[in-house]
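The complex appears here minus one protein chain, its other protein chains still in place.
So, subunit A:
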Amino acid sequence: MIPLTGIISLVVFTLFSGVLCFENNVPVYMWNIDTDAVVNPLHSLNAEELVGKVSLSLERKLVALFMQDELSVDDFKSNDLSALKSLAEMENDGTFYAPSVTKTTKLPEVLEAAGYSVVYVKSHQDLPTSPVVGKTVLVIDLPATQLGDLRKENLQLNSNAITEIYEILKSQQSDVVGIFTAKKNSQLQLDESRRRIARSAAAKSAPREETYVDKFYNITQDSGKLFLFFEKAPILKIKDENKTEWANFTLNVDPDITGTVVNETSKTGVLVLTYKGLVPSGPKNDSGFLTKAKISFRLSTKRGYWYINETTIDFDVKINDATFVENDLVLVTTDVSTPLGRSWHCTPKSRLASYGYYFNGTIVKYTNKVILETDGFQLQPFKVSKEKFGDGYDCVGFFTEGIWAAIILGLIIAMMLAWAISMLADVRTPDRYDDPKGKTITITATE
């Protein structure tokens, strides 16, 4: 009797959990939503039922639907999504949580059927910049989390990304509902997830790669070629005069490169980098949005060398709700003078140009307002003979000035040592009274 009921309940339980697993149930979390709807945790809804439950409360203009690749109930229990939790708690209206929803990939279509217009957001360029009219859903795909050791980090990164994007939307729209869900459950049948962890751990031991790495640009014109290379994205640092903190903007999108390349006889050229649609980054209390930046370098050659004479920058930036617009701001470029036929190469993080000083009537004021910093940079604007860069003329020489100073002072100390050793060579023992054939001198010790 008892073993029979045990077996039956076990079978029922396996089938039940098997059904849950096969059906791929994903939790859905919504915030800034004013609803009294309650979900039975033992049942799983499908996408239509979910939307039906909350559609009355979704009578807002804008819904931001964040789609991750995999999510499970355990992820909410750990501290990895803490940024998301604190964001949700900050909102005036409440939150809504459904622990298992099937067919979450169909959520955009269901919402469309409910009268929303769906916009798929690929990057920050697609985010609306002005308040939206009419019911709209923004579907934002979050980067993959992958099973394994890196999942915790990736979850934290994703929840930070959600917070950032939500803040941007909130600052521009009147009211935004956020929905966080995924396409699949990250806890499938145990042996399959174990296999997947083993495979992914073997395949990838590096953390998520940066997307802007090793970018090469060139301009080819009749009069010549120009090669430009960024190992990592250049950083534009902007600071208000009254503040002490810098807002760093990583220029990690591909710029439009224009310019004129000249042969040596005309002697001047121009390189213009135009950036649009940039990602804001920086310390949390100084976040902002760089809408556009245009950097122009004026290049020239003289007597077998080429120089960057001048850097001008135009930008539009919003830091802490204050907007700065600069046009044709002339920056002071660091000394770039390279022999013709060679490229200027600089590996360490260095300041390429900065706003150093301005003349204000009679007083010259020094204020660093803008710094353009490069991290791995190579440029050859003239006399590109083959399909690759000419020899690199490095911004840091083989012997730096510190090394020379140390060598000179070391030589002074070595000369001291040489003199000391030569003095030691002059030490002579007293040998006036030494006579190998005579009697040994003895001194009797008297008490």
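Following the convention adopted for this analysis, contacts are C-beta pairs under 8 Å (C-beta built on N, C-alpha and C of every residue); 3 or more make two chains touch, one makes a residue touch a chain; residues count from 1.
By definition in this document, contacts and distances are computed from a predicted model.
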{"item": "Hidden chain of the complex, named as in its UniProt record, picked from \"Signal peptidase complex catalytic subunit SEC11\", \"Proteasome subunit alpha type\", \"Cytochrome c oxidase subunit 2\" or \"V-type proton ATPase 16 kDa proteolipid subunit c\"", "value": "\"V-type proton ATPase 16 kDa proteolipid subunit c\""}
{"item": "From A:Leu56, A:Ala144, A:Ala322 or A:Leu409, residue that would touch the chain that is not displayed", "value": "A:Leu409"}
{"item": "Touch criterion as defined above, residue of A:Asp214, A:Glu401 or A:Glu447 at the omitted chain", "value": "A:Glu401"}
{"item": "For subunit A, residues in touch with the removed chain", "value": "339, 342, 357, 364, 366, 368, 391, 393, 397-399, 401, 404-405, 409, 411, 414, 418, 421-422, 425"}
